[in-house]
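Heads up, one of the protein chains got dropped from this complex, but the rest are sitting where they should.
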Amino acid sequence: MHIVVCIKQVPDSAQIRVHPVTNTIMRQGVPTIINPYDLFALEEALRLRGAHGGEVTVLTMGPPMAEDALRKALTYGADRAVLLTDRCFAGSDTLATSFALSRAIVRIGETFGAPDIVFAGKQTIDGDTAQVGPGIAKRLGLLQFTYVAKIASIDLDAREITVKRRSEGGMQMLKSRLPCLITMLEGTNEIRRGSLDDALRAARSQIVKWSAAEAGIEDLTKCGLRGSPTVVKRVFAPTTRAEKATQIDMTDKTQHGVADELIAAIFTRQPALEHELAFDGGQ
Amino acid sequence: MLKAKREAPPSAGRGGIKKELPEHFKDYRHVWVFIELERGEVHPVSFELLGEGRKLADKLGIQLAGIVLGPPGDATQHAVAEAFAYGADLVYLVEAPLLADYRNEPFTKAMTDLVNAHKPEILLLGATTLGRDLAGSVATTLLTGLTADCTELDVDVDGSLAATRPTFGGSLLCTIYTLNYRPQMATVRPRVMAMPPRTDKPVGHVIRHKLSMTEEEIITKVLGFNLDRQSAKANLAYADIVVAGGLGLGSAENLQLVTNLARAIGAEYGCSRPLVQKGWMPADRQIGQTGKTIRPKLYIAAGISGAIQHRVGVEGADLIVAINTDPNAPIFDFAHLGIVTDAIRFLPALTEAFTRRLSPHSHDKLAS
Partner (left out) sequence: MIEEEFDAIVVGAGMSGNAAAYTMARQGLTVLQLERGEYPGSKNVQGAIMYADMLEQIIPDFRNDAPLERHLVEQRFWLMDDTSHTGMQYRSDDFNEAKPNRYTIIRAQFDKWFSRKVREAGATVLCETTVTDLVRNAKGKVIGVRTDRAGGPIYADVVVLAEGVNGLLGTRAGLRKMLKPQSVALAVKEMHFLPDEVIEQRFGLQGDEGCVIEAAGTISRSMAGLAFLYTNKESISLGIGCLVSDFAKTMESPYVLLDAFKNHPSIRPLIAGSEVKEYSAHLIPEGGYKAIPQLFGDGWVAVGDAAQLNNAIHREGSNLAMTSGRIAGEAIIEIKGRNQPMIRRNLALYKTMLDKSFVVKDLRKYKDMPALIHTNSRNFFMTYPQLMSQAAQNFMRVDGTPKIEKEKATTAAFIKARSRWGLISDVVRLALAWR
């Protein structure tokens, strides 16, 4: 089977800094990583390849430096990497991104064989929208399963798939058909460590690089800023509240004394809480 | 008057894109809120959104509609009634057996057909697993803009929806517009908006719509549903009192101090992001931009520094108490009560003091 995994290179959000004056992102020295949620999708794809044979192609859209993320994906064991990179993609929102990626997946299908499953992470850590996966599915007319916790079974001959999907308050068991798009839930597996062969192959692989034209995208009005219905009007830092926390002084007091003082302060500010606590709270 | 405002000179966006709403979008009107009905229950985020939708509709001088998609039966009728009780002016209802369980195909079909037939200006959904699954499909089918996980919704002077959401992992906020497309779609996570008051109102105008789809056309079948035994997710987001621990607790073992206090006062417990990354607590206990948003009456943060990404998840709390050794920790910028001390030593004292205060004996004394 042929599996396409969509990944994204993201800045490690723990290390992002904001310029205190201009409120712009200071990118200097911020390392980039594969969006952590995408690794669950990649590992699931590699497991399916192990069970059913076939190939795993990783795809990303981004600047030329996104090649690092793809190479890393190859180190984990993916067979092929495609980088969709073109200045015309700059400023894409979720709709424009899903358009470009879906075109690239069509081209991947034409070039390397039609995919049976397209995987994506459940969301990215920089955008957090969780909308590109569903967007790709709709564009390609694929059946869509988001927040999948487990792929219970795949029958390649009958083209059938059964998945366990997280929903509010429970797990749905769904039976459907291939081809489909799956976004994997976090914590469902653990990314493998590629072998020395994988690492050597990854270091030497040619990454397939496609411009918009090479990916078969002719209608540039659907790409980048022009193809994005949403427009970012303003970026700003959250306003700070005028007053800071009222500090309960610790000097010359025991921890127990301060605890009593704090409880008194809580009940002064939220009188209703005391009754609720007395009746509902405790053991 | 309002119309005149909308024809005000277009403002250039960051990308230099001019506002120029195409003719065929100009009759899109009204604010819609998707009433999320799953397994007989309406997700509370739907009511929170009705509260926000009401404000937007009032500012624009238009109507607020609830969208109910569900199987024929009492639960669906109850959802319709609740939509009115939480402020809807009218309800669009698609009642069909195919909508008994959530599946992307019939729900996307029902929603897009409704939009194409009745043309809303704004469409709001909860950013739940269901809402996010549906919103992406609907927006892509309609080829319109979608702003996910908003923390604030407002109407601009020209009548556009100004949707504000955190960006770059919550370090900054950005305001996003969908200028030339309709409807303007946005999702909001549970608990980000306040729950509006419920008023007993009679069921008003209900516009029914048929689902033009048969079971044969739907490829995906539901085999079953396993209810979560105890949903920490729901409990944490909707708890009245929450106690959470951060890196300041020093070790996974010390999280006991948090759970002990939580048990003593009947609270839910959670943690900040680094603890989940360290594997000290499961992801569904994480509080913050990438975890749960909470709105309790009382929030006690122990050993949490208060990075912005945590802050946006707890700001809705009525009373925030912060315990941290660092007097300059950002958490003291948005907490109401602060104590500069080591949480590891203070939490046991606080647990004991609460227990003493809340014991039946002391309660009798207070009552007398």
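Order as written gives the chain letters A and B; numbering starts at 1 within each chain.
FYI, contacts are C-beta pairs under 8 Å (C-beta built on N, C-alpha and C of every residue); 3 or more make two chains touch, one makes a residue touch a chain.
Predicted, not measured: the structure shown is a model, and the values here were computed from it.
Visitor: Indicate each shown chain that the hidden chain touches within the full complex.
Guide: The undisplayed chain, in the complete complex, is in contact with A.
Visitor: Taking the entire complex into account, which one of A:Val106, A:Ala152, A:Met173 or A:Ala199 touches the absent chain?
Guide: Once the missing chain is taken into account, the touching residue is A:Ala199.
Visitor: Among A:Asn35, A:Thr75 or A:Thr129, which residue is in touch with the absent chain?
Guide: Reading the full complex, the residue touching the unseen chain is A:Thr75.
Visitor: Tell me which stretches of subunit A touch the chain missing from the display.
Guide: The list for subunit A reads 15, 17, 19-22, 26, 28-29, 31, 68, 75, 193-200, 203-204.
Just so we're on the same page, only the chains that are shown with their structure count from here on.
Visitor: Using Cα averages as centroids, what's the distance between subunit A and subunit B in whole Å?
Guide: Chain centres of subunit A and subunit B, defined by C-alpha means, are spaced 20 Å apart.
Visitor: Considering only the defined contacts, which subunit A positions touch subunit B in the complex?
Guide: 11, 13-14, 16-18, 23, 25, 91, 93-95, 98, 125-135, 137-139, 143-147, 162, 166-177, 186-187, 225-226, 228-238, 240-241, 244-248, 250, 254-256, 258-260, 262-263, 265-266, 269-270, 272-274, 276-278, 280-283
Visitor: Per the contact definition, I'd like the list of subunit B residues that touch subunit A in the complex.
Guide: 13-15, 17, 36, 38-39, 41, 43, 101-105, 108, 127-130, 132-133, 135-137, 139-141, 143-149, 162, 166-181, 219-228, 231, 233-234, 240-241, 263-267, 282-283, 289-290, 297-298, 308-309, 311-312, 318-322, 327, 331-341, 345-346, 348-350, 352-355, 357-359, 363, 366
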